[in-house]
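Every protein chain except one is present and positioned as in the full complex.
Entry: chain A
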């Protein structure tokens, strides 16, 4: 089962490669997240019912995550960021669970989890890390932000620089590794059908079990991504007296 991706080159420039299935799946995930949060918050009442309850539970959940790692004075800026991240990563992880669509000449995968591509997860992690630097500069001022690199002792400076890079890499790679492993094993189990009827029949049960496990892994990774965003944010934003 060798799957390939529908890659095109913009303007025939060799380094402007664009993965069309990534674009498709990112758009689908964004539209789903927008529609869900839009229609859940249309009828806001004093005594919440149904969808509003679910949304308020989610907001409370994010608030708990934030208040666990930083002061509410700084943390109040990041509620919307947390909701966006957890909804987007969760929906993106779930998209590849029920099925995958493959276009037959050339095994081009079109419908998959967009997070099973390292480009997307690393850019997501990069945006998060850049955002922590931005808020560190904005909320603490340039002087305190620069001083933070030499705290608690000055010779920790190189390690703080390395930490920024390794944070980006591990934050993206954790999400990618989990979702990619999910897709690979799922593809293998589905690919067993080419070995005959009994292999296909034997693969049904493991496939269902693995799909259930992927739902669990997907939600856990969304939670961990959101949590780590807040932890990295608190490293830059919190004032330690």
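The working rule: a residue touches a chain if its C-beta (ideal position, glycine included) is under 8 Å from a C-beta of that chain, and two chains touch if they have at least 3 such contacts; residues count from 1.
The working rule: contacts and distances are computed from a predicted model.
Asks: Which of the following is the UniProt-recorded protein name of the chain this complex doesn't show: "ABC transporter ATP-binding protein", "ATP synthase subunit c", "3-hydroxyacyl-CoA dehydrogenase" or "Putative repeat protein (TIGR03943 family)"?
Replies: Per the UniProt record, the undisplayed chain of the complex is "ATP synthase subunit c".
Asks: Please pick, from A:28, A:55, A:139 or A:173, the residue that touches the omitted chain in the full complex.
Replies: A:173
Asks: For review purposes, identify every residue of chain A that touches the missing chain, sorted by number.
Replies: Within chain A, the residues touching the omitted chain are 68-69, 166, 169-170, 173-174, 177, 223-224, 227-228, 231.
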